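Left out: one protein chain. Kept in place: all the others.
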Amino acid sequence: MTNAVLHVADVHKSFGGLHALSDIDLQVMEGTTHAIIGPNGAGKSTLLNVCIGRIPPDSGAVVFDGKVITGKRPHEINQMGIVRVFQTPEIFPDLTLLQNVMVPAFAKRDGAFTLNAFRGADRETEIRDEAEHWLADVGLAGYKDTLAASLSRGDKRRLELAMGLIQHPRLLLLDEPTAGMSRHDTNSTIDLLKKIKERGMTKVIIEHDMHVVFSLADRVTVLAQGRIIADGTPEEVRGSAVVQEAYLGGTHR
Amino acid sequence: MTALRNDLIYLVVFAVAVLAMPIWLAPFGAAYPDLMQKFAIYGIFAIGFNILFGMTGYLSFGHAAFLGVGSYAAVWSFKLLSMNVIPAIALAVLVSGLFAAAIGYISLRRSGIYFSILTLAFAQMSYNLAYSVFTPITNGETGLQLALNDPRVIDRALFADAPGIPRPNLFGIELGGYEAFYLCAVILILCFFVAMRIDRSPFGMMLKAIKSNQTRMAYTGFNTRPYTLSAFIISGIYAGIAGGLLAVTDPLAGAERMQWTASGEVVLMTILGGVGTLVGPVIGAVVIKYFENIFSAFHMAKLEDIFSFLPDGLESFVVSIVSPFVGEGWHLTLGIMFMLIVVFLPGGLMEGARRIRARFGGGRGTGSKAHSSNPAPAE
Partner (left out) sequence: MDQLILQLLNGLDKGAAYALIALGLTLVFGTLGIVNFAHGALFMIGAFCAVVFSRLLQLETVTIDPARLTPWGSPMEVRTPLVQAWLGDFGAVLVQWSVPLSILFAIPVMLIVGVAMERGLIRYFYKRAHADQILVTFGLAIVLQEIVKANFGANPIPVTAPAALAGSVDVGGWLGLSGVFYPWWRLVYLGFALAVMGLVIAFLRFTTYGMVVRAGMEDRQTVGFLGIDIEKRFTVVFGIAAVVAGIAGAMYTPIVSPNYHIGMDFLVLSFVVVVVGGMGSVSGAVFAGFLLGILQSFASMNEVKNILPGIDQVIIYLVAVVVLLVMPRGLMGRKGVMEN
């Protein structure tokens, strides 16, 4: 087995009296696609927020690539190579699609701050070409000069995916990447994610849609009430009695 | 590279328009040096303000403080060093830049209205202190002036003393009305060029992205604070240059330049011309300064003269309608104009021009680019 890119080590988090996460110990292996599933309120989003430094854990630590990332600021975590794609699309509505994708490319190339005020952005042909390439990959090539605000919700999610992918992250965290998409769009997103998998990017996906999970995941972790109740290959998890009970007898809709 | 060529054309047209002010402003009665100097100086101030407000969306209500500090720095340079404008402007840049760095460092910890209030608070403190504790530096209410016995160490070391208080000069060229105007005009063009470079650069793109969605910028890997702070300092320096030039055209610096109404004025200029556009703020500055000087000089006799072509009864009627809006009352015109712009034309005069161009089938202007998200209220 290859080495772990992300290690969530013994993390606890409670809000008031509510244990949102307890005893979470999780390893995400290099090059794999790791799905985290579970009923509503199981703590999936909290876990993701802990991973990107939005919420500090009460105890335990998140180790990425051998370095502790708990307590680091969001931009530092991004610069280390972790990119998150949000559940509700977070884009730059007042910029064009092309600019939306160029901005993260600059972050990747120039770091958290550079005063590059005297070189025309037009001359950055390398970055522009790459941005156009990723826009084409998510199927938005024809709209590169339109403002992002005018996109439909589904298109915004695809744009955000391109914004994440252009940074070639070591670890891509996807929060329900296909929520609210049509079946057709879901399938094209799955195809796109499979394509990146071939390039060896590690991904963590939080997802409700079992079709997506079982099409993509190499490994599945099941959360319920803030605890890990199962962890294994998709086949193992599918057959697990505990998981079936959590889903059928538990709080799931 | 067509974008680059377009920018070059844009710059050349701008430069020609600025340098030719004495010609094309003549029919408007505005082609006298004092007023044209103000157009150029406040144009610089507004361009700089737009780098902060237009690009990052941070609305500063204290920018006049940097203008005032620039003026004081320039006058001190005249007094202590030399009547040459180069050290004066250099000192204005340095001092206003440092001042902006300090105020920006603290104020930018907050955003939105809190940022506006913090900048306002700092500017008001500067204003109040300039009148009281800092009187040795600012000379209080009288204002800082040149004196016959100022040290002027560089000048005295190099040249013999001429009688009387000397005027600011540029390596011996005494800066009278037109010379001073052309100096301001050249600096305006330079400032415009720099702003254009910033606007077209990756840095400018980041500033606009911060305006659009600052939280997202952090998760994209940017430390946004240095970006906003750089924009703040750059725009503070622009204000400092403008303040320095005010001192060049009239070597006197007073605290009233720092009052919050003066900060409000530059906001008006930027909004009126068009936030986020390059040339808009300059147009706004010209329009407001024009109104201030020309409109406010109108009085009854002049009005009667203008409308004398009308029949008698109608003439006095029109004059009585118009007179509250000119002369003493020109602020009323300004306020109304301002409200109309914010209500009906949030993109300012530049958006108005774009709309007109779009209506008459003039090429690329679509009007969809600016402010499509917040349309004017439908009445």
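Labels for the chains are A and B, by order of writing; each one numbers its residues from 1.
Convention: a residue touches a chain if its C-beta (ideal position, glycine included) is under 8 Å from a C-beta of that chain, and two chains touch if they have at least 3 such contacts.
Values in this document were obtained by computation on a predicted structure and should not be read as measured data.
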Message: Given that one chain is not shown, what are the shown chains it touches?
response: B
Field: Contact residue for the chain not shown (choose from B:137, B:173, B:314 or B:336)
entry: B:336
Statement: Against the hidden chain, chain B presents residues 57, 59, 106, 109-114, 116-118, 120-122, 124-125, 128-129, 131-134, 214-215, 260-261, 264, 267-268, 271, 324, 328-329, 331-332, 334-336, 338-339, 342-343, 346, 374, 377
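Here is the rule we use: only the chains that are shown with their structure count from here on.
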Task: Spell out the residues on chain A that touch chain B in their complex, using ranges where they run on.
output: 52, 73-75, 78-79, 84, 86, 90-95, 99, 102-104, 106-108, 110-122, 124, 147, 149-150, 163, 167
Field: chain B residues touching chain A - in the complex, by the definition given at the top
entry: 1, 3-4, 197-198, 200-206, 208-209, 211-213, 215-224, 226-227, 230, 368-369, 372-373
